[in-house]
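Once you've had a glance at the structure underneath, I'll fire off some questions.
Note that one protein chain is taken out, while the other chains of the complex remain in position.
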Amino acid sequence: MTPLRLGMVGGGQGAFIGGVHRFAARLDGKWTLVAGALSSDPERAAASAADLGIAPDRAYANYEEMAKSEAARTDGINAVAIVTPNHMHAGPAIAFLNAGIHVICDKPLAATQKDAGMIKAAANVSKAKFILTHNYTGYPLIRQAREMVERGDLGRLRVIQAEYTQDWLTNDTQNKQADWRTDPKRAGAGAIGDIGTHAFNLLSFVAGLETEALSAELHSFVEGRQVDDNAHILLRFNGGARGMIWASQVAVGRENGLSLRIYGEKGSIEWYQENPNKMKFTKFGSATQILTRGGPGIGHGTDRWARIPPGHPEGYLEGFANLYSDAADLISGIETEVPLPDINAALDGMWFISACQKSSANDGAWCQK
Amino acid sequence: MTPLRLGMVGGGQGAFIGGVHRFAARLDGKWTLVAGALSSDPERAAASAADLGIAPDRAYANYEEMAKSEAARTDGINAVAIVTPNHMHAGPAIAFLNAGIHVICDKPLAATQKDAGMIKAAANVSKAKFILTHNYTGYPLIRQAREMVERGDLGRLRVIQAEYTQDWLTNDTQNKQADWRTDPKRAGAGAIGDIGTHAFNLLSFVAGLETEALSAELHSFVEGRQVDDNAHILLRFNGGARGMIWASQVAVGRENGLSLRIYGEKGSIEWYQENPNKMKFTKFGSATQILTRGGPGIGHGTDRWARIPPGHPEGYLEGFANLYSDAADLISGIETEVPLPDINAALDGMWFISACQKSSANDGAWCQK
Amino acid sequence: MTPLRLGMVGGGQGAFIGGVHRFAARLDGKWTLVAGALSSDPERAAASAADLGIAPDRAYANYEEMAKSEAARTDGINAVAIVTPNHMHAGPAIAFLNAGIHVICDKPLAATQKDAGMIKAAANVSKAKFILTHNYTGYPLIRQAREMVERGDLGRLRVIQAEYTQDWLTNDTQNKQADWRTDPKRAGAGAIGDIGTHAFNLLSFVAGLETEALSAELHSFVEGRQVDDNAHILLRFNGGARGMIWASQVAVGRENGLSLRIYGEKGSIEWYQENPNKMKFTKFGSATQILTRGGPGIGHGTDRWARIPPGHPEGYLEGFANLYSDAADLISGIETEVPLPDINAALDGMWFISACQKSSANDGAWCQK
Partner (left out) sequence: MTPLRLGMVGGGQGAFIGGVHRFAARLDGKWTLVAGALSSDPERAAASAADLGIAPDRAYANYEEMAKSEAARTDGINAVAIVTPNHMHAGPAIAFLNAGIHVICDKPLAATQKDAGMIKAAANVSKAKFILTHNYTGYPLIRQAREMVERGDLGRLRVIQAEYTQDWLTNDTQNKQADWRTDPKRAGAGAIGDIGTHAFNLLSFVAGLETEALSAELHSFVEGRQVDDNAHILLRFNGGARGMIWASQVAVGRENGLSLRIYGEKGSIEWYQENPNKMKFTKFGSATQILTRGGPGIGHGTDRWARIPPGHPEGYLEGFANLYSDAADLISGIETEVPLPDINAALDGMWFISACQKSSANDGAWCQK
């Protein structure tokens, strides 16, 4: 198939997540990057575009111009990737949605509920699609786990435990990434927004349950930090299941310790992102099985979402690439096997952030959804 | 040294934890079992005593008689092990304390706060010692972890995570163990009493922090069950550290999944009971180390509490035996390197149980200590 | 930088390793696939080229024509990837080397020593470079291990253990991959060629030692199989180190169980391909460290060869891509930090195969290099 045309807002020289999106878009050959407003600094925008082989006339100084120009071209971009800090999602998202160009936006949706509401409004009236890159849902075994839950391999769910732990904010670190991610204005929240929303999205995706309420205790362990760096959260789901999330950026020794553990009446699964090609599956009364991506038994089904045989590890970029691959299919009218994180999932994440903040401010009182 | 003389209340044929206490007492040769009131059924009591080589005149029909007779003998027992169900701890504990005989009691302290208070009163006026078998504090690496925290290897503590998960009560199982442990009259509580108190004691022992308050959500997933079988608990410690406990007896695939993870400003430890001879230790900014029991580096210190060289695993019974070994020393006037769980630790466990129940009944409101 | 132009021989519809090369070439954006002789079947060649977006005039019916035409174009390919079965390496390799086009060839070098000799001769007189895709040398921690050995972190090496185990040939499986890989004519050897050469190359790359001799016992466990499916090999290295390789395609439960363990006078490393982002490192007398790709301590240096932060796993394709990235640099005159597997490494692999076969035929007599 001919690759779709991708544009990018943000992600210029020195940025982090923009590069990840480009790897993910490139891996399966379904996208080609042809336009960008890569930086708010015009010189850096131009230089970054040149680095990436973007033609000068499609290296835009700002996203408004880009949205307008691309919408007007017959060879205009099919979709735009928005990879700016959280407080700069709403502007471009709305501009491109209004221009009828599909939006692939980094998470969380926005730095404020107000911004989120405006994006929602734009998405509701646009014919373009909105996709939020909760990339961990692209891991093959996570998709497998979702299917297993759905078809009842675990029975009625009881307990759901998710963690996302890091240690890079253990001290009062100063660098480009740390600066905006700990700035309440630009990030909107700390650990709960940056990684907690991933954990919350992941468990929702796999469990397929609606969250009814949460109780949270947020904490800032580093002196002077204005956003949470550690969060303990309890959850209640429809149907009676109970859950816990631990999100931390001060957990010494943890790099990207995202884990998901789900226990039902008949079985359980346990998965750790740092070794994502294996998943434990236990049927009550039987020995625990180690499912492998594409391997024998139940794990075999995951070869749909993998590129290489079992025993050869795939990682973070391949999982991320599955979202880009699915997005290309979706835009091309090909049905995907699993739902992509859409504006509703994005708003769930915003609810999660605000509910954590409200509950914590209220000494852990349960916050209903 | 000549072995001390041990008596036992409970632990007759068909019992579980009594046998564990006997293995633990026997391993290091510091105790010899010479007396018992092993069952409330006189025939079973006599048969059980015969099995264990207890002389017929020291095979008692009940604990009152035993306490009285043993106290009167010149070769009377030095200590009694109480291994009855929770609601039958107070009777014998008080009788032996009053008789001036040291008491080694299984956990939790009692099925009710009232019983607990009565034991406390007896302990306060007795010259005999009271020890509660929170046996996991006997694991060498746990003791090592306590020392590391104490001397500041982890810096000021921030986050403490403990879990104790099992799956044997996933269904409405009926057997001797399940029956009394899920009976509110005999057990007093469910998972929080049976295993949650272990987790709480373990983290208190290692962290050396006072708990200030907790918030809990208890649940009974199995229909008709009258005690909790799953508990999600948040903790606040003096000095500002925060914690979580997850205790569950319905976590399919988990056998005795007790774990302890502690994160401080400078370092962290992670330990899993099912492979207790290893512990992860990370200094912030350095690679994670795998400490082994008695092995090189910091782990070497643990050979004080081990019997065999590193790489040869010790297990649950050896950890339990360390408590019996220490108890023998304590009774013999030899100072132990770590404190044994005493009546105060036992009462902390009772507070933990009642606070969990109160908080949960009150929709998770924080319960101060 | 502008991507280099890549051609491919083999790798048409239904092939396996060709796709892997394409993912690897694409990931870092340093290559663009513009020409191919993708199948010996003309129709399949054309269809495959169309799938991959190759222009019809550069979709060749055979490699001779392709070498000639591409060499003549001003926008001809910079390099060709040869991804045919082993017995079809020599033809295209020689043709492209003779045409002055760089060759990136899948391993092992050839199905026969004669073919290998002819490729060597062509490589010796060509100005073009020859690279063999021993892709596991692209894993960041493997490169790190090589540096650690080189600078003496392990001291003088003593013992080297490598394994490469699979189970997909446990039975007399019939499929396209199994057919040619168990055919002595097309493959030249069984497990020792297909995976044993990877293990041998990997240990040579990291240890930096010359092999002096080997003793081997090859076996074909599946009835009627004409090539080895299990190999036990002992090795002697210059300087006195000793080694073992186990290569098997009948090891039930093993997927791609490639491991490398090296023990020196002062330290050791242990690495497992199925979780390639971690490596154990032990200094004698210290606790074992878990190095992570890009993580704190010694592992941090590996971020040179990684795309994402520690804790986010990279896998097989990323390691493979490092070879393609390095190849692009090499061809562009940029020095690479580690040597790529060249014609000499390729010939070492051929020696390994023949020495295993000779030694095994001679009841394990040591075969000198």
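Structural remarks
To keep things simple, chains are lettered A, B and C as they appear, and every chain counts its residues starting from 1.
The rule is simple: a residue touches a chain if its C-beta (ideal position, glycine included) is under 8 Å from a C-beta of that chain, and two chains touch if they have at least 3 such contacts.
Just so it is clear, the structure is predicted and the values come from calculations on it, not from any experiment.
When the omitted chain is restored, the residue from B:106, B:270 or B:314 that touches it is B:314. When you scan C:47, C:61, C:118 or C:244 for touch with the missing chain, the hit is C:244.
Only one of B:6, B:20 or B:95 touches the chain withheld from this view, namely B:20. Considering A:197, A:292, A:325 or A:357, the position touching the chain not shown turns out to be A:292 (whole complex).
The chain not shown here touches chain A at positions 280-281, 285-292, 295-299. Not every partner is drawn; the one left out touches chain B at residues 2-3, 19-20, 22-23, 26-29, 52-53, 166, 254-257, 273-277, 292, 295, 307-318.
Although one chain is not displayed, chain C still touches it through residues 154, 158-159, 161, 167, 170-171, 215, 217, 219, 221, 230, 232, 234, 240, 242, 244, 246, 248, 250-253, 263-268, 270, 280, 282-284, 288, 363-366.
Operating definition for what follows: only the chains that are shown with their structure count from here on.
For the pair chain A and chain B, the distance between mean C-alpha positions equals 43 Å.
One simple way to say how far apart two chains are is to compare their mean CA positions; for chain A and chain C this gives 35 Å. Annotation for chain C: residues 292, 295 touch two or more other chains.
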